[in-house]
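Here the structure is laid out as structure tokens; the discussion comes afterwards.
All protein chains of the complex are present and in place, except for one that has been dropped.
Each chain gets a letter, A and B, in the order it is written, and its residues are counted from 1.
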Amino acid sequence: MSGYGHHGGSYLESKGSFWTNVVDWATTVDHKKIGVMYLFAIMTMFFFGGMAAIAVRLELLEPVRPIQDAAGAIVGVKGQLFGSSDAVSLEAGNNMYNVLFTLHGAIMVFMVIVPSVPASIGNFVLPLMLGAKDVAFPKLNLLSWYIYVVGSIFAVCSIILGGVDTGWTFYTPYSSSSWLGQPKVVLMVLAAFILGFSSILTGLNFVVTVHKLRAPGMGWFDMPLFVWGIYSSAIIQVLATPVIGITLLLLAFERFTRIGIFDPALGGDPVLFQHFFWFYSHPVVYVMILPGMAIISELIGVHAHKKIFGYKAVAFASLGIAGVSFIVWGHHMFTSMSETASMIFSGLTFLVAIPTAVKVFNWIATLYKGSISINAPMLYALIFLFTFSIGGLTGLPLGTLSTDLHLHDTYFVVAHFHYVMMGGTIMAIIGGIHHWWPKMFGKTYNEKQAMIAAVIVFIGFNVTFFTQFFMGTRGMPRRYASYVDEMQIWHHISTGGSLILLVGFLWHLFVLVQSLVAGRKAEKNPWGGLTLEWLADSPPEEHNFPHEPLVTHGPYDYESAVPYHWDPKDYPVPAENLKAAGAH
Amino acid sequence: MHTPSDMTPLFSLADGFWTRTWLRHPASTEVGRETDFMFIWLWWFCVIWFVGLMILMVIFVIKYRRKPGTIAPPSSSHNTPLEIVWTVIPSLFLVWIFFKGFYGYIDKIVAPGHAIDMNLTAFKWGWQINYPNGSETPTTGRVGFREIPVFYMPAKTPVRLKMQSKDVLHAFWVPDFRIKQDVVPNRLMTVWFEADGPNEKTTTRHEVVSKDSPEGKKRPDLVALSGAAYTEHLVFCAEYCGTEHSEMAAFIRVVEPSVYEAWHTAIGTPSDPIELGKRLFKTKCASCHTDDGSSSTGPTWKDLYGKTETLKDGSQVLVDDAYILESIFEPGAKIVKGYEKQNMTSFRGLLNPSQVQGILEYMKSISVHAPKSETPTQ
Partner (left out) sequence: MSTPHATNAASPTTAARWQRYVHGHHWRTQAEEFDGCKLGFWLFLATEVLLFGGIFCGYAIFRVLYPTAWAEGSSALDWKIGAFNTAVLLVSSYTMAMSIYCIQTNKISRARWNLAVTFLLGLAFVILKLALEYTPKWSGYFFVLDPALHHHESMIVEGKTAFFGLFQFVEGYGGKRPGMLFTYPFAVDPQVPVWWAIYYCGTAIHAAHVLIGMTLIARVWHLAGKGVYGPTYYAGVEITGLYWHLVDLIWIFLFPLLYLIH
């Protein structure tokens, strides 16, 4: 019961000299600071992962072909960005390519997108939304961040030692016998294991926070949908991550001691590895998307100033997706499983599409008769609806058995998952960053510039990845350093698109840095939101709220409640609401 | 099996512009065309839902954009009948998609009883088929750096491949047939197809090789193919398998069954062992060895036989039959100096005695150190 009453300064306030501040941040248990630290760590990794992606795209500009002299003898290699120019063999260049896409996939999955929303925005916003002073276990929260950093360092070490070329899926027996010596694969595998730990601890923290630290008056169905989404994905994090933990541990054991569990040369079973791997890695794609959807629910609710259509349906859809996600992993293995297993998993896969479809319908229905303001966050919500729908719908031909036999492990799959991950989660998180930016840093950003950047990203994204659908169906396998000549035109377009993307992201970076340096002071509630974080200062004070907040209205009751810190200029409110709500 | 003729009106949808855009051209197998139908059907399904939703979204955003000073009209925030309808309708569609996809899949997986069996071996990084008479294809084609095998297949005849992998996971994919199957070490995996015959649109013709020409005397298989039409399809490896995953390709050339029969007979072990050895060299060893003295991943075979080789530990060894056999079957046993970093895969179980003999004879024929007198003359 302590802590309220004395008005602390903003959490960003300097504590003294530079070093005092460094120590303060490094030892902080404040969820807001930890969230910001995560945000920077994750964006840094996103930058590296993105650069690896650009390198991948540049390498794919040209198919790898021999250079022949007049007599027809092979004298060199063309089309290899990283091969040595005099090498007549493919080895150097191909290995470099394999390392690059593995690096790209592993960074993006384990270090960017899995922790992205929950650990950064979730950490910052979730306790505020619940009206709590912090997450349930603040020290554990800091520990998660350090574990994340240690895991990333492991990954970086394996890269410095020469990199790993197994693909992010680490399929055995390749991963237990690849040309790259043991230490690097084991390091990378342990990195993923450690990052999994961080993920488990964050998830666990959030589940307890949601159960125990809701403000007085906030029932389960008074929680913002953001909280529902984070809660559902936290459950998956807690229940699925240990399985990848044991899998990677066994894989490391296998590499160190040559015992046979997954490697057929030692008597093991590689398909078992696939089962274990996907038992985690399929649910984890919903760990990636549920928080993204959680953000979208907020963005649409707040910027359309309307109650989310079918609130309960959306909340239960989150839980439903979380539940079903545990039983569809086999759809990644249609080409290596029995017919019966394939049939079952295909059927279950379609089941998961239904709650997702329900959510999309609800979001669009929310726009109906709303009061929609178009700004960067809302633009991102709309981009999300566009790109994620494409990504999700292309999941259908993948879940369909007969077509997946053609599409499996082609660029169609690559396009599918970039549409859902990049077009879904990444778009959502960037939207979320803009939405909560004023709250996080107390500064406004340049709305117009941010919207231009969003449009560039949108165009670049579609140019890069829509072409990949065509490549895939027309016969381009994934993880190929080289390809048949007729594919080149598609690769050219795709690479061009990725450069547009790069420009778009740099533009964003510029807008955000500019806001930090020269932005105006932000209002407490710039968008007129009804959830509790808008009650706090921008940026919030150290213990979040001056008084314990009391919840008197639902998170989206625009029809009966008045936004915090209401300014009639910004958000007109019906007169009867004012009368009814009185307070704020 | 649902044949396209059951659903001609719908299927014509799949044979048009969108098939060509999405899939390059219709599949070359019956079951593949079923897949095409399914895919194009799904394409339209997705387009309709997607476009419908996006149109609504754009209309709402424009119509209900915030107007300064005005208040949004009250509207309901849920509607149970509507929510049930939009849950049930997509579900029904999905049930149909599931069953349709499942039947198409079963057609692709279960081979007819009378299919011809062949053995396919996948290895880093190549494919090898042992035809029913035990022989391998003598023909290779070129993609990029790689000399890749050309497999002849009979048209309109079901062929079942029994697949094994020597090392890691690979996957056998023929985009034109719309089939794909992983090849898992220590497991027997199968895949089957029944390809269309060569037709006017896709056909190329083999050169005419007369039986009496010098080429024809050496290569009865070319004589058998002389002037015959074929359709060519690429085979890819679709499961990541390391450095040359993207080079792991092959050609399938589909010819009329009668041509295939003649060819199959003709590739029965050639009479000349040197010819056999040369052929094996081209299909199996040329990715790492050369026969002209130039350098590559492994030591050149030119003038190898009979020479004294220095091993990595500095010891010397005479290259004779025994040493070569060991090198082929247990390549790790003696490593040649300067090649410590490279690995040769073992060919144990992949070469029969007459093939090994052929390789030895071929090596002798290109080596100055080899005792020429021993070469059989009759």
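Heads up, the rule we're going with is that a contact is a pair of C-beta atoms (placed from the backbone, for glycine too) under 8 Å apart; a residue touches a chain by one contact, two chains touch by 3 or more.
Treat the numbers as computed from the prediction; the structure is a model and nothing was measured.
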Handout entry: Chains still shown that are in contact with the chain withheld from the display
Key = A
Completion exercise
Given A:272, A:319, A:341 or A:499, the residue that touches the chain left out of view is A:272
Handout entry: Contact with the hidden chain (one of A:259, A:319 or A:499)
Key = A:259
Exercise for the section: Have a look at A:12, A:61, A:74 or A:208 and name the one touching the chain we're not showing. Expected result: A:208
Exercise for the section: May I ask you to list the residues on subunit A that touch the chain which is not drawn? Expected result: 1-3, 132-138, 200, 204-205, 207-208, 211-213, 238-239, 241-243, 245-247, 249-250, 253-254, 256-261, 266-269, 272, 276, 543
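The criterion applied here is as follows: only the chains that are shown with their structure count from here on.
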Fill in the blank from the handout: Whole-angstrom distance, CA centroid of subunit A to CA centroid of subunit B, is 36
Exercise for the section: Can you check the complex and tell me which residues of subunit A touch subunit B? Expected result: 63-66, 73-74, 77, 88-91, 94-95, 98, 165-167, 171, 173-174, 177-179, 264-265, 270-271, 304-313, 334-336, 339, 342-343, 346-347, 350, 353-354, 357-358, 360-361, 364-365, 367-374, 382, 385-386, 389-390, 393-394, 396-397, 399-406, 408-410, 470, 473-475, 477-484, 556, 558-559, 572-574
Completion exercise
Contacts from subunit B onto subunit A in the complex sit at residues 21-24, 32, 34-35, 38-39, 42-43, 45-46, 49-50, 53-54, 56-57, 60-61, 64-67, 69-75, 77-79, 82-83, 86-87, 90-91, 94-95, 97-98, 100-109, 143-145, 167-169, 171, 173, 175-176, 178-182, 184-187, 189, 234, 236-247, 294-297
